[in-house]
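And then subunit A:
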Amino acid sequence: MKKYIIILWLMVLVLTAGCAKTETAGGQKTIRIAEQYGIAYAPVQIMKAQGLLEKNCPGIVISWEQMNNTAAIREAMVADRLDAGFMAIPPFLIGWDNGMDWKIATGLSSVPTGLVTKTSVNSLAELGEKDRIAVPQPGSVQHILLAMACDRDFGNPQKLDNQLVTLSHPDGMNALLSGGDVTAHFTATPYLEKELATPGFHQILSGNEAFGGEFSFIVGVTTKKLHDQNPEVYAAFNQSVGEAITFINDHPQEAAGILSEAYDLPEAEVLAYLTAADTEYSQTVKGIQTFSDFMLKTGYLKKSLENPGTIIWEQTDYED
Partner candidate 1 sequence: MKNVDVNPIIEICAVNKSYEGRPVLADINLAIRPGELICVIGASGCGKSTLLNLIGGFVKADRGEIRLNGRLVEKPCRQCIMVFQEFDQLFTWQTVRHNIEFPLKNAPERLSHQEIRSRADHYLAMVKLTDFGDYYPNQLSGGMKQRTALARALALSPQLLLMDEPFGSLDAQTKKELQETLLEIRQETRATTVFVTHDIREALYLADRIVVLKAGAVAAVIKNQTRNTDETRVAEITALLSP
Partner candidate 2 sequence: MKIKAIFLKPYAKYIWIILMLVAWEVTAKLAPVSPLAFPSLELILAALIDSVINGDILMQMAFSLGLILIGLGIGVVLAFLMSFLSVVSPVFASFTDTCVSIFHPLPGIALLPLIILWIGTGSMAILFVIVHSVLWPMILNMTAGFKAIPEVYKKIGMNYEFNTLQSIIRIFVPASLSFLIAGLKISWARGWRAAISAEMIFGASGGIGGIGWYIFNKRVFMDTAGVYAGILMIIAVGIFVEDVVFGKLEKNTIKKWGVA
């Protein structure tokens, strides 16, 4: 019998070892940041390229983690393998709703986003049962924006939910342009511009129309652990994002040069995206209350947000 107890113990050890935590950020000046690509994440790239964090917090050890989707970032933060990441407001709210200990540290960007369809479709109402709508994933900002528009137009936020197809931005673009069953794509810069430049496709809904105003497309989020146990690093992170944003706004030409190298895109194209009329880089967080009220009403959230201040770190600007 003793033998079997030992075996059982070993199994428990193996199971728990698999979930054991990596060295935490507490004490030392280290930060683990999710690195993402795209025009909406431009300040992150600038921050990295210009070594702003290193400058603002000498001696810091930064580990840039490649992440390609919001769910993965959230899971990495739950597993304590990541301290900071960038995402849209709805996925952040879903994490908060499920008890994740994190808050928004900074706004990052607002970029053009919208629903592109074939020119034969002129409004949401014209999307039939057979039409498939590609979104990055359910619960993404694109999905919530679409639900907001459906709520306003038809009084039914779930009207198009059964027609969603989950595709990454590039796959979604390919699916739309190839003329298959995907007839609509809710996407953002730069895929939005590429699709609109293709004959036969047009935008029937913009993000701002759906939302009913302006909102932060991407925000920066950090764990409570980083904020509480490593205030120096947290402050440097926030400051660096701010400096990167200021740099892009003040020196778009130079910023485009840096980004064109990182993204392997023509400089002129990047510059056009950076300086587009509805692209804005700002640390001010916009739209949290509207998103959270809508998601609560439609059942995507269970918790009610009394005051945006409770999910935003102090000293971070917000407006609603």
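Convention: a contact is a pair of C-beta atoms (placed from the backbone, for glycine too) under 8 Å apart; a residue touches a chain by one contact, two chains touch by 3 or more; residues count from 1.
If you want to know what made the cut, all candidates are chains of the complex that A comes from, given by their letters.
These numbers were taken from a predicted model, which means no experiment stands behind them.
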{"item": "In-complex contact partner of subunit A, selected from candidates 1 or 2", "value": "2"}
{"item": "List of subunit A residues in touch with candidate 2 within their complex", "value": "1, 4, 8, 11-12, 15-16, 19, 70-71, 74-75, 78-79, 91, 94-95, 97-100, 132, 134, 137-140, 161-167, 171, 174-175, 178, 180-182, 300"}
